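For subunit A:
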Amino acid sequence: MKALAALFGRDVKLAVRAGGGAPVAVLFFLIVVTITPFALGPDLALLQRIGPAILWIGALLASLLALDRLLAADLDDGSLDLLTMSDTPLELALATKALAHWLTTGLPLVIATPLLALFLNLDLAASAAVAATLLVGTPALTFLGLAGAALTVTLRRGGLLLSVLVLPLAIPVLIFGVAASNAAVVGPLPFGTPFLILCALSLTGLVIGPVAAALALRSGHD
Partner candidate 1 sequence: MRLVAHGEFIMAAYGAAVLILAALIVWIVYDYRALRRTLRAFEDEGVTRRSEQAVKSSP
Partner candidate 2 sequence: MALIDYANPSKFLALTDRLIPWLTGGTVLALALGINQIFGAPEDYQQGATVRIMFIHVPAAWLSMFGWAVMSVAALGTLVWRHPLADVAAKAAAPVGAAFTLICLVTGALWGRPMWGTYWVWDARLTSVLILFLMYLGVIALWRTIEEPTRAARAAAILTLVGALNLPIIKFSVDWWNTLHQPASVLRLDGPSIHPDLLVPLLVMAAASGLAFVTLHLAVMRNEILRRRIRTMHLLQAQRAPGS
């Protein structure tokens, strides 16, 4: 437990002090939201209608881009080998790393969401709904991405492959995330059902992601 806490603290500190992680991901998110009206035209009514979808796609791409650094730095300096060989179960260590990663890149995206929602003409309730769905949905993306990162970390051009492998698996998260947000804005549907399924997806990801990632890292070693 102590080792895991130390690992968590180290990862958070590294992410905060080294820079390049969270601020750039948020900047990317901002840019995706900014370029969309150039493609669609500055029609505020249209932007309001598809706003949740734009925000979700932006957050999905931003968290995906940050993923290839999730394990790569540890591979470069050898600490990934130490983790693999240590007494602490690798699954738990990887889950801890994923949580630290989410705290430093996923959470800033969630915090930035209400601000970006202003650009898309979303009202307070809608932006709160999108932020809430992102809050419970982005962990699922991080855990899925953890498995993808473990599979591709040793490859030279792993970043592009990582996106190709992870994006199809992330479709359910996108569907329920956008559906819950839309339900809060316009829909006749209740907000609760898709929101709870989104929570379930994140919790399932918490189990599948680290187990698959640990399997991938161990099999890459022997």
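Rule of thumb we're sticking to: a residue touches a chain if its C-beta (ideal position, glycine included) is under 8 Å from a C-beta of that chain, and two chains touch if they have at least 3 such contacts; residues count from 1.
Candidates were picked such that all candidates are chains of the complex that A comes from, given by their letters.
The structure displayed is predicted, hence computed values, not measured ones.
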Single touching candidate for subunit A, where 1 or 2 all sit in one complex: 2
Of subunit A, residues touching candidate 2 in the complex: 147, 151-152, 155, 157-158, 161, 164-165, 167-169, 171-172, 175-176, 179, 189, 197, 201, 204, 208, 212, 215-216, 219-220
